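The excerpt is restricted to a subset of chains, each kept in its original location.
Each chain carries a letter (A, B and C) given by its place in the written order, and its residues are counted from 1.
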Amino acid sequence: MTFELFSDIFTFRDNALRRLDPRVKVVVGLVAIFAVVSSQGVLFPALVFSLALMGMLLVGLPVAFMLGRFLAPLGTVLILFLLHAVLYGWTPLFSLPLFGQRVVIMQEGVLRGMHLACRVLGGFGIMVLLSSVTPSHQIFHALAYFKAPKGWLEVAMMMYRYIFVILESAADAMAAQRVRLGYCGLKRSLNSLGVLSGVVIVKSLEQAQRTHEAMLARGYKGHTPFGPMPALSPKDGWTLGLSLGVLIGLYLATEGWVFG
Amino acid sequence: MADPGFAVEAEGLSFSYTDGTRALHGVDFCLRKGEFTALLASNGSGKTTLIKVLGGLAKPQKGTVRIFGQKLGRIPRLKLYQTLGIVFQNPSDQLFAATVGEDVAFGPRNLGLDPDTVDLRVSEALEALSALHLRERAIHHLSFGEQKRVAIAGVLAMNPSVLILDEPTAGLDPSGEELMVRLLQRLNRNGGLSIVFATHSIDLLPLCADTVCVLNLGTVLCQGSARDVLCNHEMLKLAGLRLPYVTSLLMEMKDLDGVPIEGLPLTVKEARERLLEIIPPEILFKKA
Amino acid sequence: MNGKNKLLWFFLFVSAFVFFPRVSFAMHISEGILPLKWALFWFVLAVPFLYLGLVRLRRLTESSSQAIPMVGLVGSAVFIISCMPIPIPVAGSCSHPVGSGLAAIIIGPSLSVVVSSIALLLQALFLAHGGLSTLGANIFSMGVAGSFVAYGVFWLMVRVGFGWMAAAFMAGLLSDWATYAVTSLELSSALHGGSGAFGPMFVSILLAFAPTQVPLGILEGVLCAMAYAFVRARRFDLLGVFEKGGAT
């Protein structure tokens, strides 16, 4: 069930990347992603993807979990690749028979499609790696350090925490509807889903009321105070410098700015 | 393999969540027709997962479940949930409609029954839980105990022959607990329903359960008659459970003080009988 | 190009069906799809709306300390609703509602943008739906377009005299379709490659998603109306918090 997909259990496992300061991970991750997106060639994104893949294997992410995460982007990539291959370009590569007609595959389209696929994989690799070794509250803390709007962060942290609470209720409610045959056929499914959505919203509003009371009883005045971020350790500093250096070096080398 | 005497029969169930958490590991469980079984388990022992697996709401990675001899996966949903009723722990997650009557009618209407039959089913189900007077009430005006009973009525209106309840007495006060146990007992004895009653209130069990199954950390530690299971003090302790208070009083007297008490009294009534056997009659007051 | 088009569209229809189960999240633009230029462009476009929402949030917080827990929890609810499987009759499979329309008519469009931006970030990080560089584009299509269209339609229809049930239905429906149209626009403008193929690209993408998005929009409308009706009937009083501080 979709509800089960949302799990952050891996981000709490101890490993070398997990111990790294979240600010370093966020900065390196964002730089890597935007470098991948700005790349013109296939090589850089492919390299980044393999680095990310190595990282994921290093921290011991289960292969099934990784496949699950990559299925969605792969589907999108495939469609876009096909679109490009037939829509874009002017040099016919070959043609395929389809329903009695011939579809012409274009060379430029195939190249662009491949580039796109590499970019998606590279970006996704970084994103999945980042989120598998950084608990969300650390990401939010890092963003707070980088002066992200406080209101946004507070709402985000509240949302994240209570997704798990409301999710449990929602899953129970859905199961309860299911055992009373709420999801047999389209009409009943839709009806049950509509009610379920309503239940979820009412539950969340009631929860908000109770949570607010509990917050008041602990001195809440409308703003959640953030704790201080510790100073960057020398090791974190070195990691930051080194990984940014490697990224930029790779980028310059593969994008042809250094070696012509 | 498929004994016709079993209402629910599970073999070698293993279940892990997609994030790798192992909830069940090689669980065997069975419920005979007409039996009242307590599923005794501490928090986090996999109880709720087991209920979901038995009810076809979660697919085990290993093992099979048979409902009245038929494999779970082969039973169409429409038929399955007319055989098997599942009541979850939190009533507010299972009551969706505005009024009690509407809510109980949700299931029967989904069966496509005609309005008169639906009406009849609703009355019967509410009647069986002594909640007929609540029929026109708004759900959010019910007390917690009433909500629990209405939630059961909603499932009962599907006319199941097996009822699986997750902590039906949790959160109830003593009189609510007593009422709930009495109602479930009536459903079992008079209505002929086979009942699985997941709980961790040990003092209530001996009053109603024929057999007890102890679940701990995703495995079944023990399944048998209430008396057999509860006499295994060590095993209960291992599972984060304890003896009923009355039993533990008499056990302590037997083991620590050497009072010769026969057997294992589980209820107040039994304990009283056992104790009277050894108290010399001459010291008793005269009865009025 | 003309002779080939008819066949092509057919081919796209087929491919959409083949890859359907995984394309259901295609309304989120995947990480890496948009080149840097376009990714930044949509960020720039989304930021003013986000700012508007944050201003509204601050005003609400000043009037009641309940604001942040309320907005946060509605956010959690909308996040969960957007993960619910909707049965699609056409494809015999499931997709997921966008949810920002429902959020918009409950907490207002600008707060809905705030909540959507967070939901999209969490979905990108922990469900691998969408992406970080494409976050701006996704906020624009789902958050901004979805919320403001929904709220506009709802407000207008109630003002004109339709019942709120019909208004909520249309809000859900049009917010879904608006998201779908804007996403297609975002995709095709970034992908046509400057060779003048923007038109066919846009139409192809629209058509590729049409078999799932057209019915999905209708279903989302139904869902939105039912959920709104439920909240109205049960705890309309709880929505009072969001009425302070103006309608944006």
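Just so it is clear, a contact is a pair of C-beta atoms (placed from the backbone, for glycine too) under 8 Å apart; a residue touches a chain by one contact, two chains touch by 3 or more.
Since the model is a prediction, treat every value here as computed from it, not as a measurement.
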| item | value |
| --- | --- |
| Whole-complex copy numbers (one chain of each kind is displayed here) | A x1, B x2, C x1 |
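Here, only the chains that are shown with their structure count from here on.
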| item | value |
| --- | --- |
| Most extensive contact between chains (C-beta pair count) | A-C |
| Chain separated most widely from chain C, comparing mean CA positions | B |
| Between chain B and chain A, distance of the C-alpha-averaged centres to the nearest whole Å | 42 |
| Centroid spacing, where centroids are CA-atom means, of chain A and chain C in whole angstrom | 18 |
| Junction residues of chain A, two or more chains touched | 5, 7, 195-196, 199, 203 |
| Touching residues (chain side chain A, partner chain B) in the complex | 4-5, 7, 9-10, 62, 65, 68, 169, 172-173, 175-182, 184, 188, 195-196, 199, 203 |
| Chain B to chain A touching residues, read off their complex | 17-21, 52, 55, 57, 77-78, 81, 84-86, 88-90, 92-94, 96, 106-107, 110-111, 151, 154-155, 158 |
| Chain C-facing residues of chain A, complex | 1-3, 5-8, 29-30, 33-34, 36-38, 45, 69-80, 82-84, 86-88, 98-99, 101, 103-104, 112, 116, 119-124, 127-128, 130-131, 136, 139, 149, 151-152, 154-160, 162-163, 165-167, 170, 186, 189-191, 193-209, 211-212, 215-216, 220-224 |
